[in-house]
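The complex appears here minus one protein chain, its other protein chains still in place.
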Amino acid sequence: MPVAAPTIGDLRRDAQRRLPRLAFDFVDGGADDEVTLRDNVAAFDRVRLAPRVLRDVARRDQTLELFGRELSLPVLIAPTGMARVAGRGGDVAGVRAAGRAGTAFTLSTMSNDALEAVAPHTTAPLWLQLYLWPRREVVTGLLDRARRAGVHALMVTVDVPVIGRRVRDVRNGFTVPLALRPRVAADVLRHPRWLRSMYPPPTFGNLVAEGVRTPGEALAHAELVTQLLAHPAATWADLRWVREQWEGPLLIKGVLTAADADEAIACGVDGIVVSNHGGRQLDGVPATLDALPAVVEAAAGRAEVLLDGGVRRGTDVVKALALGARAVLVGRPWLYGLAAGGEDGVVHALELLRSEVDRALALLGCTSLAGLDAAVLHHAVGGAAERPGAGAAW
Amino acid sequence: MPVAAPTIGDLRRDAQRRLPRLAFDFVDGGADDEVTLRDNVAAFDRVRLAPRVLRDVARRDQTLELFGRELSLPVLIAPTGMARVAGRGGDVAGVRAAGRAGTAFTLSTMSNDALEAVAPHTTAPLWLQLYLWPRREVVTGLLDRARRAGVHALMVTVDVPVIGRRVRDVRNGFTVPLALRPRVAADVLRHPRWLRSMYPPPTFGNLVAEGVRTPGEALAHAELVTQLLAHPAATWADLRWVREQWEGPLLIKGVLTAADADEAIACGVDGIVVSNHGGRQLDGVPATLDALPAVVEAAAGRAEVLLDGGVRRGTDVVKALALGARAVLVGRPWLYGLAAGGEDGVVHALELLRSEVDRALALLGCTSLAGLDAAVLHHAVGGAAERPGAGAAW
Amino acid sequence: MPVAAPTIGDLRRDAQRRLPRLAFDFVDGGADDEVTLRDNVAAFDRVRLAPRVLRDVARRDQTLELFGRELSLPVLIAPTGMARVAGRGGDVAGVRAAGRAGTAFTLSTMSNDALEAVAPHTTAPLWLQLYLWPRREVVTGLLDRARRAGVHALMVTVDVPVIGRRVRDVRNGFTVPLALRPRVAADVLRHPRWLRSMYPPPTFGNLVAEGVRTPGEALAHAELVTQLLAHPAATWADLRWVREQWEGPLLIKGVLTAADADEAIACGVDGIVVSNHGGRQLDGVPATLDALPAVVEAAAGRAEVLLDGGVRRGTDVVKALALGARAVLVGRPWLYGLAAGGEDGVVHALELLRSEVDRALALLGCTSLAGLDAAVLHHAVGGAAERPGAGAAW
Partner (left out) sequence: MPVAAPTIGDLRRDAQRRLPRLAFDFVDGGADDEVTLRDNVAAFDRVRLAPRVLRDVARRDQTLELFGRELSLPVLIAPTGMARVAGRGGDVAGVRAAGRAGTAFTLSTMSNDALEAVAPHTTAPLWLQLYLWPRREVVTGLLDRARRAGVHALMVTVDVPVIGRRVRDVRNGFTVPLALRPRVAADVLRHPRWLRSMYPPPTFGNLVAEGVRTPGEALAHAELVTQLLAHPAATWADLRWVREQWEGPLLIKGVLTAADADEAIACGVDGIVVSNHGGRQLDGVPATLDALPAVVEAAAGRAEVLLDGGVRRGTDVVKALALGARAVLVGRPWLYGLAAGGEDGVVHALELLRSEVDRALALLGCTSLAGLDAAVLHHAVGGAAERPGAGAAW
């Protein structure tokens, strides 16, 4: 399936055309009024770049070493559950694409494909996301599987003490149990290819061992799922315990404040992912780009700081790095690519971003990621003060 | 009538579908150009929350004690006149719903159902709103009735020295006397169920003793109504006099400045409601959330500060409390619920807000309302300065 | 012709319905991209009012004494040329309406009705606007006529060294000579009543003595018109000379800076009208409300400061006065009224504003215009910082 979308935005529109509404909304939507979802993207547009000229930029290098492994671009794949909803290839397609692009794939615990099914396809670092379950034997079991599968880094998601409310899903009836509105059901029937791709129904591959395979079964084991996914009683002590169990790189995902960054570093994490869960948890929190500087300042080099949320452009990547992130992760972009073109679509998404980062580096006068610091950001001076409104209609 | 709206916004749209335009506009509209009406809502979206993670939030408690009575959530029902326009159940449905939800209902003096008809249905604190009438015997009479009915707190509205102009009502001809435009009348005829619910025409239940039953009669007694409702000569002395008459909790509603908060406290009020009458009085005053901090600072703990206006989300509640309010009141949301589903609809509105507050608490890392202070608000730092305009169209 | 529009905005829409497009655009439009035209209105919406409660506002008084004459409201009629385009009644209707409302009417030199035709209908102060013509005998002649007609104050317009370009007029072909586009001509033919009202074609009544009666003749005397209207060589010396010729109140209109206010006061003016010619001269200058404070500060009580531009609401009037204006003038509102309902329409426009000012006074806690100062303006404090974008769609 050839993929020609010239931007991630076009890829998103391709996904919208191919997917039934309920699947697209599941991928695309956010919590509540989606204020944070939109702000994640808008925050990047509020930052202006200050390009330098006439520096030799014939050779640009966007590789980076992260936790001892080299990545070919500063864009990793973020953990996203239920990828099969976006495309049949699911997580295996994702990990293969990441390998082809030379970057890390973070497998969600709520993935459809099991860790053991995904790992053999890996040709780049495989990361694993997990939650701080109260049943510690589940964690230790998963860590054992992770070691066997060659997982490089562990990413603990901490912003789901309870599950956010994605209103689009509720409106569509894309809930457990399914309660599709007629209009939504009719739309599904107009997408027979997608419908066929849902048979057999995707399982939660990593949780099969825990007796949870389908959303239906999850419903039947509501208490179990609650324990597995949203663990409201988790504390920093649980993170410290995970730190003791896992000898490899450990990241915490879902931090938006300097105070929590400090706490996390005190627990021994190696990295912090500034994230608001793609605007899918608490609506009204800052765009991740707005939250980044305080976390970077707090980390003070003691831990790597990454960011996800709203990254749709190579210049977004560059802005995040200029504000102190070491790399970014993309969630929706890889799912748009998966929906638009399977594994090739995911590669296309990553290659788009790579080429945009490369162009941005050249046009900024930088030859490597090391050149991306506060000096490449424009700060307004002089008489042309910013003012709202009053624009002529050109 | 089952109510499934996933947000107050959906409930509003349900109300819009069920009500004829003139009734919906009466509930939904504001004064003049509705600048303040819109700003009330927009102000909440301008505030960003700073969530903390990995605090044990397994048990969240949003109860609060207010003037010696416990409420199960920090959302009370604001006084709104003429509720029967929104739904047949009117005030009785509202007070029953408030009781089911465990929160206070504030009966408007301009309610359709009389205090004595409403009070027996109360299972939670019943509050009474009144105006500072020049005829003091009307006040004392009402206070006697309030005592007999078991009213817990008195809320004196002070922002109606004259009545604001709700332009939608004027345009619709929903005035005294009625002057419906043909288009508006035709729209009413397309809502026979609503039309039937208006027979017999709703009276001003609390004012029957004063000889005012219907808007028609009100017109015939224009002077009386002026004296009853809008009393432009009222002063702080009148408030002091009410204070002497009423031994229970006394609140003043309609304060937007620190100076008036000071005056009110000097008069001995127990609580101040920061309110702009839902944007229905003077257009161009600040959003209540923007006015709140100065009032909280002036009150300095000497009186409880509440807020109404623009609250549509659990996160709005949380933001108001973080900026110093003890609780909020909701007017339109309960009327949307009433229109959409009668008593059950009102319960639904309150339960929506409760569940949203609960989720917000968990996601902020707070286990009780006591945790909501300035620390849960995000303040921008660093390079990603806010700037208007220039957003890509995602 | 009964006029029921509940706001000036509705009156504007009435005018739009009644007038052919070219006439409406002539009244409604501004220079170039109309950035300043829109900003004049928007500036008022950027200001927030701080209402005080429980002050005795039973009696409100919006009269003011201006240059020794009492006006019944702080809203005067601004000079506007060619009023006959908006309605047959023209300037006579305007001056009669102003008299009925108890406020001053400023007759434009470019009026259709001559000073001598207008003056007998005056029952309130009549003001006369004029330009600083190079031919001083024209000025002295007009001043003689003004004295005989009982003109109270003279208003010298200084912001037309050259004439601004109103692009709507150019696009419509409403130029000298007429070059109507077919679409525009067809639209005129659909308004036969308006077309008849243009016969006989309106003359420039005040200039007949100078040999200029119609736009056609004006064209034939291009040099003369240039000398009469736009006098680019005028300087402060010319204003000083007028000051010597005129013993009554003298105002200068078209000042937007403190420096020019200073110069004008040094020339002996009694009043300064902060004006950008209704956004019809230089596009891109500040909204008059934004320019007002610096002029007020510069005047420092040595001259009255008035404002025109963008006033559409009683709260706009109140905001201008709170920022230091003594009164405001309205141009388009009176022409909308004239188009919508002739003399009665103009009265309606003024009475709308009067009732809105009255309501605003009451709701602000003020009993007279003297109470309108910086204290009635809200200034943001605390945590709810303003931020653009990101509003939920309510």
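We just call them A, B and C in the order they show up, numbering each chain from 1.
The rule we apply is simple: a residue touches a chain if its C-beta (ideal position, glycine included) is under 8 Å from a C-beta of that chain, and two chains touch if they have at least 3 such contacts.
No experiment lies behind these values; they were computed from the predicted model shown.
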Absent-chain contact - pick from A:V3, A:L22 or A:V57: A:V57
Touching residue (missing chain; options C:D91, C:D113, C:D159 or C:D308): C:D159
Positions on chain C where the hidden chain makes contact: 9, 12, 32-33, 35, 38, 41-43, 45-48, 132, 158-159, 161-162, 164-165, 167, 170-171, 232-236, 238-239, 254-257, 259-260, 263, 281-287, 289-294, 296-297, 312, 322-323, 374, 377, 379, 386-389, 391
Positions on chain A where the hidden chain makes contact: 6-7, 9-10, 44-45, 47-58, 313, 315, 319, 356, 358-360, 362-365, 378, 380-392, 394
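The definition used in the following text is that only the chains that are shown with their structure count from here on.
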Rounded Å distance, chain A centre to chain C centre (Cα mean): 58
Whole-Å gap separating chain A and chain B, where each centre is the average of the chain's CA atoms: 41
For chain A, residues contacting two or more additional chains: 33, 35, 38, 42, 388-389, 391
